[in-house]
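With one protein chain held back, the other chains of the complex are shown just where they sit.
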Amino acid sequence: MEILLFGIINSVTLSLTALGFTLVYSISRLPNFAHGALYVTSGYIVWLCVNTLGLNYLLGIVVGIVATAIIGALMYRLIILRIRGMQISEIIATYAIGLAIIEGLRWGGLRGSTFTLPSFLAGSIEIGGIAVDNQRLFVLGSGVAVFAALGLFVKFTKTGLALKAIAQDERAAMMLGIDSDRKALVSFALGSGLSAFAAVLILPLGSIVVETGYNVLIYSIAVSIIGGLGSWGGAIVASFLIGFAQILTEVFLSTQYQMVISLLAIIVTLLLKPSGIFGKQKELDDRV
Amino acid sequence: MGGRVSILTVEGLDKTFGGLKALSGVSFSVKKGEILGVIGPNGSGKTTLINCITGFVRPDEGKVLFRGGDITRWRAHRIARVGVARTFQVMRPFYSLPAYKNLIIPLWSPRARREGGWRGGGKHGDRDTVAIDILEEIGFERDSRVPYKLASTLPTGYLKRLELARCLALRPEVIFCDEVFSGLSASEVASMLPLIEKLKMGGITLVLIEHRLRELFKVADRVMALQFGEKIAEGHYKDVIEDARVKEAYLGIEEI
Partner (left out) sequence: MSDGRDRKERIDRGIKVRSDGLYAVSSLREMLYLSGPRILLIAGLLLLPLLLDPFPYWRRVINILCVYALLAIAFDFLANCVGLVCLGGSMFIGLGGYFAAVFNVHLHLPVYLSIPAAALAGAVVSTLLILPCLSLRGVYFAIVTLMYPLLFTRVIEAFDLLGGSNGITGLDSFPGSYLENYSILLILLAVLFGLRRVLNADLGLVMHAVKDNDQSVRASGIDVVGIKALAVFIASFIGCLGGAYLAHVYMWAGLSLFALDFSIIPIAAVTIGGGGVLFGAVVGSLILVPLSEFLRFFGTFRIVLYCTVLTAFIVFKSEGLMPYCTRKYQQFERWADA
């Protein structure tokens, strides 16, 4: 029972963090290697707002999310747009930016475990005899809410529909007059904002460390590959798979193996079904 | 034409892309040494047909037999290695290289080394000479140094020939030509026809996917027509163009 509960919570947490990455990839075909960096940055910004600028926590959160979204959009506009289409350059650039941000934060003072964000809801409640802290439940609830909101966004708003269209078939969408560059910008902003949102929810559960940046990146990539690069549904399913696998390893083996399991899962996926679970994408380029 | 053995047989080929059924139960045979034309309006599945046969796309159902052996779902390079070559409608030669250097790649392949009978090994001299010879066979005038010109300076007609040369380097038994006549002027096409005949006389079986019907009918022994992924007619070109369904497919006019 405990496994089930924490498994679900972990999976939703994972899918929240991976969501931004999947979103960006599905729309702009760009693996955003700076994803983890943005995650950590947002947490740091919130911390700065609250601790150094003395802002109200809620305000700090809003600033953090908005600022990260802006950073993501700027990243796209200033850097990526100029090298669009040159795959080698795109990959190196996002990787370099991500690295610069993470290591920059490390150098700029984000060291040690003294950077924490307070939880929103203190205390815990009992479910089926197991104590679960309210923060985690809040994460669970928010996660579900975010997915629902996204689902509605994509179904009922013009921008959302456009994004979904591009994710399905970029060329067809362009033929319908959807400006994919514009929408890619939106997706970057949205993706960054989402990772910021995930960060502010999840970081209170631990402390803000720079390593999280790398970990988040790896998990997001793992989730995306296993679920199928570009598939939203696949990402959710994959995060449940990995989420439960992580909890099981934690319970039966030890926490250290968690990352190993995820990475091995990637290799296994590549060997067996490279396009991932829901990979409707041809994993090869069909350019004939 | 009668009595020729089938070199390539296709049985019940099916392919669906997303919601679109590109090929539906296509079956036909190609006889050794003949020129088979494949015609059909845009979207009839001609290019998908080539892709499925030559291994660039996996068919959902069906079989492809070459010389009696099953080559269905083989990878593209394996199929090329047994002797089934193809051209690409959208050519992408190496523009920054001279024409003959473009042939180094196919000449490097195991099949070319085997069939060509010279020791592969990376010696420039061997491959370069063979490349120039092939280009000469295919109409690049050696005295005008055409083979040495950069591919970026060559007109379309020559590029089409270069594409064919790429196939020839493999000494194939069958070549699938995806719209070799497209983009050429009438006189350029006229000069391609003897080349096609020459290839046939060299023993190569050709399957020509074409839009330019008049020119195609000058060289094709038999013709097959596709529409919406289905084979709708097959036979001598005179019979095929009289076929009601073919007329309707091309002109949308019902036979009275």
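Quick notes
In this document, chain identifiers A and B correspond to the written order of the chains, with residue numbering beginning at 1 in each.
The criterion applied here is as follows: a contact is a pair of C-beta atoms (placed from the backbone, for glycine too) under 8 Å apart; a residue touches a chain by one contact, two chains touch by 3 or more.
Because the structure is predicted, anything quoted here is derived from the model rather than measured.
Although it is not drawn, the missing chain touches A, B when the whole complex is taken into account. Only one of A:55, A:174, A:259 or A:277 touches the absent chain when the whole complex is considered: A:259. Within the full complex, the residue among A:100, A:152, A:172 or A:251 touching the omitted chain is A:100. In the complete assembly, the contact with the undisplayed chain comes from A:83, out of A:3, A:83, A:132 or A:205. Although one chain is not drawn, its touching partners on chain B can still be listed: residues 54-56, 75-78, 80-81, 85-86, 88, 92, 94, 97, 101, 104-106, 108-112, 122, 124, 127, 166-167, 169-170.
Chain A meets the missing chain through residues 31, 33, 78-79, 82-83, 87-89, 91-93, 95-97, 99-100, 103-104, 106-107, 214, 218, 221, 225, 229, 254, 256-257, 259-260, 263-264, 266-267, 270-271, 274, 283-285, 287-288.
The rule is short, and it goes like this: only the chains that are shown with their structure count from here on.
As a whole-number value, the distance joining the C-alpha centres of chain A and chain B reads 47 Å.
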